[in-house]
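Shown below is the structure under consideration.
With one protein chain held back, the other chains of the complex are shown just where they sit.
Naming follows writing order (A and B), and every chain is counted from residue 1.
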Amino acid sequence: MATLQEPAAPASDRSYWGNVWHAVKSTAVGMGITFRYLWTKPFTTQYPDERLPVDGRYRGIHYLEQDLCIYCQACAKACPVDCIDMGAQRHGKELEWEFFSIDYQKCMFCELCVYPCPKDCIHMGEQYSLVTEDKSDFLLELTSWQGLTEEQKLRIAEAEAAKAAKKAAAAKAKAAKEAAEAAAEPAEPEEGKE
Amino acid sequence: MSAALPPAAAAPQGNGLTELLGGLLPDGLPFWALALTGAVVSFAIIFAFIAVLAMFATWLERKVAGHIQVRYGPMRTGAWHGWAQALADGVKLLIKEDLVLTSADKPLFKLAPMVVLSTALAAFVALPFGPNAIVADLDLGIYFIIAISSITTFGVIMAGWGSNNKWSLYGAMREAAQVASYEIPLGLSLMMPVMYFGSLSLNHAGAMQSGWYGMHWYVFSDAFWIAIPSFALFFTAALAETKRAPFDLPESESELVAGFHTEYSGIRFAFFFMEEYAAMYLMSAVGTALWFGAWNFPGLSLLEGTVLHAPLAVAAFVTKSLLLVFVMMWVRWTVPRIRIDQVMALGYKYLTPLCLLMILLAASWEWVKAIAFGA
Partner (left out) sequence: MAETVSFFFFAAITIGCALLALLHRNVVNSAFSLLGTLLGLAGFYVMLGADFLAMTQVLIYAGGILVLIIFGLMLTQPDTNERRMGRILAAVAVVGTGALAFWEKIGVATWNAVEVAELGEPGGTVREIGLEFLRRDSWLLPFEFASIVLLAGLVGSVYIARRRFREEEL
């Protein structure tokens, strides 16, 4: 039969009044401590309004240095979850960007896309919160412009102009050469005729 | 005025409210109609007061909890420091679905929050907010408050049993054991000021502390060496009576989910919530009325007869009571919850004998004063 055990006496050699004094004192000391903490400046930050700085190695949402990118697809090939997609048209040396998107429903921030980049133009950013009410918002566009910029157009125009000039020069040279040849030619046949 | 009236109708005996209503209502109304109107208006005022108080106190509690833990607490609802948080919570609780379990004891389950809240409301009847701002200046004010608030236990047990949930039942049984034990030291600790004032009426106690330009509070009186320990005893017993930490075993969330109100949602849960803050305020107000000079503060007597007198007196009383409510919150976020055997030991081995000792000292002091000064 299970027997009721008398509860062991508390392992304290304090007297009755000692217990009373101890209780009052410890409560008072504790309340003093909490009162001090009540007036200290809170340690927390008001998150959406103020954000803690993130570490330099932090792997947040990517950012792309679009003007450096050469549309080599190295990052897209390196991505283990195939979340990078890009499209562009080449105009000689210039790229006409259509899109460079990362699907953050898939992305796991592994940083494997960063290493193979030959131009070091894709980086892991500092932004870490992506809050949205629509799933399609997770397909994030990283390009800051699409199509051709004025500068690019200018450069293309310059290149075309240079090409045209070169062509013209070449044509001119050819024409000159032809003219020279033509000038020299009649003698020869004549010589040949004779 | 006849004494043969129900308590509700007898409530507005001789206070400012009845006189005010008497002026507003047409002449020739029978007394019972006037008394009934007074009761309804008093109820409305008390209910509005408790609702606002509960909202303010929940906000304050969360701010105090936050800042003691070196964080902010609610900040985003409303423009300034999340002041509208309680408002948002209140609206949320009002529009939430009122769930009643199929296996619950439905009458008890539905009745319990009403019993709990109505006892808290009834006890406010005897609180003196100002010299004439008391709903019912009962001769037995303190005794009435203690008696009425003892029924709150009953509502809690009803909730625990009616929920048909083992956690709720455990919470209710702890509540029954704890509150039944702490009613003794609570009642005994109130005897010291009662002996000093020679009356159970809180209004009388307030009036007796108006001397010394409003500083003749019980804690500053000749019996201060009795008043201060007796207030400590009262406050400890009041914490246990209102189920506040470190005596929050009936609803200890780390063990019993939420104790006796685990199964409640929506407006019924809000009733329990309001009752907790109403009970906190009630105990703080009794402490203020008996130990800290009720509505008196230095300089109040200079305003006697002016328009400002009554509002300032009420404001002083409410402020002092809210300060004690703040102390209750401060204790909650300082002292960890104690075990049930420690609760019982504290109640029976420490508070009750110490209260009896203080009663002996207080009675002896009154006797010594009577002999020495012939008072």
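Convention: contacts are C-beta pairs under 8 Å (C-beta built on N, C-alpha and C of every residue); 3 or more make two chains touch, one makes a residue touch a chain.
Here the structure is a predicted model, which means the values were calculated and not measured.
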Hidden-chain contact residue, picked from the options B:A51, B:A177 or B:I338: B:A177
Given B:D139, B:D222 or B:E253, the one touching the chain that is not displayed: B:D139
Of B:F49, B:W83 or B:F154, the residue in touch with the unshown chain: B:F154
Residues of subunit B (touch criterion as defined above) contacting the omitted chain: 1-7, 9-10, 30-32, 35, 105, 107-108, 138-140, 143-144, 146-148, 150-151, 153-154, 157-158, 161, 169, 172-173, 176-177, 179-180, 183, 200-201
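Assume only the chains that are shown with their structure count from here on.
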Distance between chain centroids, defined by C-alpha means - subunit A, subunit B (Å): 59
Touch list for subunit B against partner subunit A, complex: 64, 66-72, 75, 232, 330-331, 333-335, 341, 350, 354
Interface residues, subunit A side, partner subunit B - complex: 7, 19-20, 23-24, 27, 30-31, 33-35, 37-44, 46
